[in-house]
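Worksheet for the structure shown next.
The complex appears here minus one protein chain, its other protein chains still in place.
Moving on to chain A:
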C-alpha cells in the first residue's frame, strides 16, 4: 500500500529526513514515535505532499511519484495522491465558517463532485460513526477539542481514502478528552483501515500498532513490532527516549 524509498527533505541547510525507507501493507497500522525534531511529522506530511520531498520516491496505492528537487511534481498526481489520503491534524484545522456537517461534506461536493444529498447522507453516517450524531449543525467553536478532532476524523474519512494519516491527533487535547479520540482511531484500525499515526501515546502504540517506527535525527532508529521496539529496543538512544517517556507517566 505504501512504499517509501530513500526519502530526503531539507529545510534550508537543515536536513530533516536523511533517506527514509518504509513500507506498509494494506490494512496495517504504522505508529511513528520519536523525540521532537526527529522528523516524524515531516515524514508524515511528505506522505500527502504537504511537504515536497527533495529526493527519493513515494508510492501510495496506485500513485507513485519520484522526486528530484528541481522538477515540480505533476499536479494531477499530487491531487490524486491527496484524494487517496485523509489527514487529521494536531490542531484540528476544521473550517470555522462551516458547520460540522458542512466540514464533512465539503470535499465530497467540491473535490469528488458528489451530489449534495448523497454527500449529506454519507456525512451524517460518518458523524454518527465518530459519535457525533446531533452535532451536525454545530460550528467548530461550539464543540470541545475532542469533538472537533472527531469531526476532523470524519472529514478526512469522507473522501474514502485508502490511507489515513494522523499528525499527533491528541497532543492539543485536554487529558480527559484524549480517550474519546483514541477510541475512534482504534475502531478504525479494527475495521482494517490503513493508518500512519505520529503520536506520543505509547499505550495506543502498544495496543493498536502493527509496526512501530522510532525516528531520531532524520533517520529510522528502530522498526518492528510494538513489543520489539517499545520493550526491547536495540540501541541506547532508543532506550533513553523510551525511558524518558515512561518516566513522564
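Observations on the structure shown:
One rule holds in what follows: a residue touches a chain if its C-beta (ideal position, glycine included) is under 8 Å from a C-beta of that chain, and two chains touch if they have at least 3 such contacts; residues count from 1.
Keep this in mind: contacts and distances are computed from a predicted model.
Think of the chain that is not pictured: of "Potassium-transporting ATPase KdpC subunit", "NADH-quinone oxidoreductase subunit I", "Amino acid ABC transporter permease" or "Formate dehydrogenase subunit alpha", UniProt labels it "Amino acid ABC transporter permease". Contact with the omitted chain, checked across A:91, A:144, A:171 or A:231, is made by A:91.
Contact with the chain not shown here comes from a single listed residue; of A:110, A:128, A:190 or A:244, that residue is A:110. Chain A residues in contact with the hidden partner, per the touch definition given at the top, are 48, 50, 79-80, 82-83, 85-87, 89, 91, 93-98, 106-107, 110-111, 139-142, 155-156, 159.
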